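With one protein chain held back, the other chains of the complex are shown just where they sit.
We just call them A and B in the order they show up, numbering each chain from 1.
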Amino acid sequence: MKNILFATLVAMSLALAPFQAQAAKGTLTIVTSYPKDTTGTFKAAFEKKYPNVKVEMLKKKTTAGIKYLQETAGNNTADMFWASAPDAFEVLKGDDLLIKYQVKVKGIPEKVGAFPINDPDGYYKGFAASGYGIMWNTRYLKAKKLPAPAEWSDLKNPVYHGHVGMSAPSRSGTTHLTVETLLQGEGWEKGWAEWKAIAGNFKTVTERSFGVPDGVNSGQFGVGIVIDFFGLSSQASGFPVEYRYPTVTTLVPANIALVKNGPNPEAAGAFIEFLLSPEGQELLLDPKIRRLPVNPATYAKAPADFPNPFKDSSIGSAVKFDLALSKGRYNVVNSLFDVMITYRLDDLRDATKAIHDAEAAMAGKPNDKAADLIAQAKALINQVPVDAATASKKEFNAIFKKKRKKAATKVEGRQAEIEQEWDTMVKDNYARAKSLAEQAKSIL
Amino acid sequence: MTSTDTTAAGVDIENLNVSFGDTHVLKGANLSIEPGEFFAFLGPSGSGKSTLLRAIAGFGPTPTGRILIGGEEVAHLPPWKRNVGMVFQSYALWPHMTVRRNVAFGLEERKLPKREIARRVDISLEMVGLVDLAERRPAQLSGGQQQRIALARTLVVEPRVLLLDEPLSNLDANLRIQMRRELRELQQKLQLTTIFVTHDQEEANTTSDRMAVLNDGIIQQVGTPMELYDNPANLFVATFLGTANVLTGVVEDTDNGAQFGSSNCAPIPLDTEERGPRSLVFRPQNIAIAPANAPVASDRVRIDGTVSHTEFLGSIIRYGVSVGADTALVDDQHRRGAPVFAIGDEVSLFLQQDQITMLKD
Partner (left out) sequence: MASVLTPGQRGPAVAGGLIALFLIFFLAVPMVQVVVVAFQDPNTGALTLINFVDFFRTSLFQESFINSFYVAAMSVVLSSFFALPLAYFTTRFNFGGALLIQTLGIIPLIMPPFVGAVAMALLFGTNGSVNLLLDEWFGFTIPFMEGLNGVIFVESIHYFPFILINLSAALNNIDRAMEESAQNLGASGTRLFRRIVFPLAMPGYVAGAALVFIKVFDDLGTPLLLNINNMLAPQAYLRITSIGISDPMGYVISVILVAFSLLSLWVSLLALRGKDYATVQKGGGGLVRRDLRNWEKNGCYAVVILILLLVLSPHLGLLLLSFGTIWSFSVLPDGYTIGHYVTVFSEASGYITNTLLYAGLAALFDVIIGTGIAYVVWRTGLPGRKWLDYGATAALAVPGVVIGIGYLRTYHGFNVPIVDQPLASWWVIIVVALTIRRLPYALRACVAALQQVSVTLEEAAENLGATKGRSVWRIVVPLMSGGILAGFVTSFATASVELSATLMLVAVDSDAPLAYGIYEFMQSAAGRGPGAALGVIGVVFVGLGTYISHRIIERGRVTRESTAIVAEGAFA
């Protein structure tokens, strides 16, 4: 009786088991961070063109995708990695988890904006461009009587205090690019000062990059710093939101690469070719996807208001992005942002508010002493625990990595130790800045 | 089911010890139960009598020592291989099965043919007179009915030995008397070796051929009910079986022969060879009560005392008589018009030497 029951159960579960293609020829497994709208469209079109290939889209947040590929490398089942942030591909490349691929399709230029489209080493290929910008909820701004922002520097404006949202660079590769872009554009010290001035107005630092458009869409905060397709696709989905590129922005290619030892390299190659072919590029114009094609010819078919970075030089050409510099201090920048902003947001916000209040009180009645106090407060906030040179030092970066290439690399200190030092300084500075600003206000 | 189906088996217990962790609850029990015998384990709660019964059935901690059923060593066998039937105090009827399924269970486990099962279940239910209730669930039965079903369920598998764990304790007084008679009759009819655990000596007396009195994990005495009552081996048995008066003192040599001396009463001359510290045990009904200083016959012992309380119980009057610091209980036959002693009266108690049990402990 029991045996029969068990057998029935096994049979039932087998019958119900999800279809398994068992790595047979014809299955292409792609680890991707892209939303269903994007993956679904490409999957359908690709499968239509190659009826013998079945595409499996394995949705992972970029960070989780990297972790997944790292953990499964010994017995890899994925063919491709498909995501935005070039840094993510750099990490995988560094771990020797990708293989080179030579593209056959013609017509893709070397650069979009100031950014090279493909990995100079030939491991990953750009298939679309994305730029960072600002999105806002029109109902929110109207209700709170706020102006629509245009430039990054607008977000420092006290009127936006508590209305801005962003993700953290350690959580989202594209956010990291935005942070790095400003740091390169303005310089290390000034760039961080800009970020802290903007972050002082943050309502929140979201854990997922999609948390930002989500928050703006639902009206949890009014303004978000997001990658373009989040803003554009939200708008296309009917939310009362708008999006624009600030002048200082960077266009970065969204990428795809073949994973080392993938089970189906032929299908993977076919997918890259398809992605870069005119018909694949055209799919990017779909309002639910809204990415900028890397083939300039495709823009001929785009709607009138579609931004064209190959023609409109205002998009993404203001900054020359130095990829090596970005790569060299990758983890330090992430960690610094978290220590100075993400984890101490409340303190930073309070200090910024105090400065705003003091400046408002000073408006119209100049007071040298107060101005001096405010300047001191700002300087305290702007202090960065690490200078640009140290941030790029190999030995220093090694502290933040588990895997060290050479045993010879000398490592002193542990991440937790260093972060604790930074945190002590940052927390103390914010508190002092707050009291200085309050002091300034009290004498006005 | 007929008596010839069942081969009565004897049960032998040899130096059996059971411990629950550090608690030693059965200490070196030795016992031999004859085939077809109705045997009772009698003792207060915590005496180890249920533990001993459960050990025979194979329940509880693994014992050391030997248990033989029909000469076969069973201590190493799991309960389901022993073929001893047990009726539980709570009956342990399965609430999710009908009466019929309950009774059929043991036969189903023995993989008997369906028709054979049905036949034997019917016979068994008939035997306990509850055929009509076969399709009910245990929850719909009265206590007495449940007990009969539990009995039918056990007997239907024709066990070598029947174990009854306080089977009557959950019934009301009238039903209890009726059931114990039925049990005895059934046992006689089936000639089935039966072990009966009870704390009620009347139950043990009326049903069993022999019994073992247990206390503190030790078998105190084994014998027929009357043997144990009349000749208890120790003070525990004496006091546990019926009411007993106990005087403690020392038997010493005097000029007039042996004499029992106690701080509580005047010396009592005794006709005995024994000497040393002793307890005198005697039953209330074996004492005659008379006004103080009544003459004493030669074969009798006189004890003087004062009436401290009286209870009129109908057929007898029970007097409490203070003898020094002890109190002796005396049962006096009551006849209409007979004189009655009052509290405070000085009285003499007489008892025959042969009604006195002298115990060492």
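In the analysis below, contacts are C-beta pairs under 8 Å (C-beta built on N, C-alpha and C of every residue); 3 or more make two chains touch, one makes a residue touch a chain.
Please read all numbers here as calculations on a predicted model, not as lab measurements.
Novice: Out of A:Glu242, A:Asp423 or A:Glu438, which is the one that touches the chain we can't see?
Specialist: Reading the full complex, the residue touching the unseen chain is A:Asp423.
Novice: Hey, which of A:Lys288, A:Lys353 or A:Arg432 is the one touching the hidden chain?
Specialist: Final answer for the missing-chain contact: A:Lys288.
Novice: Which positions on chain A touch the chain that was left off?
Specialist: Residues 2, 9, 13, 16-23, 29, 35-38, 40, 56-64, 66-68, 71-72, 74-75, 77, 85, 87-88, 91, 137, 139-140, 143, 170-171, 173, 176, 203-208, 210-211, 213-215, 217-221, 230, 233-234, 236-241, 288, 330-331, 334-335, 338, 342-343, 345-346, 399-403, 411, 414-417, 419-420, 423-424, 427 of chain A touch the chain that is not shown.
Novice: Touching the absent chain: which residues on chain B qualify?
Specialist: Residue positions of chain B that touch the missing chain: 57-59, 61-62, 76-81, 83-86, 88-96, 105-106, 109-110, 137-141, 143, 146, 150, 153-154, 157, 170.
To be clear about the criterion, only the chains that are shown with their structure count from here on.
Novice: Mind checking the centre-to-centre distance between chain A and chain B? Centres are C-alpha means, answer in whole Å.
Specialist: A distance of 87 Å separates the two centres.
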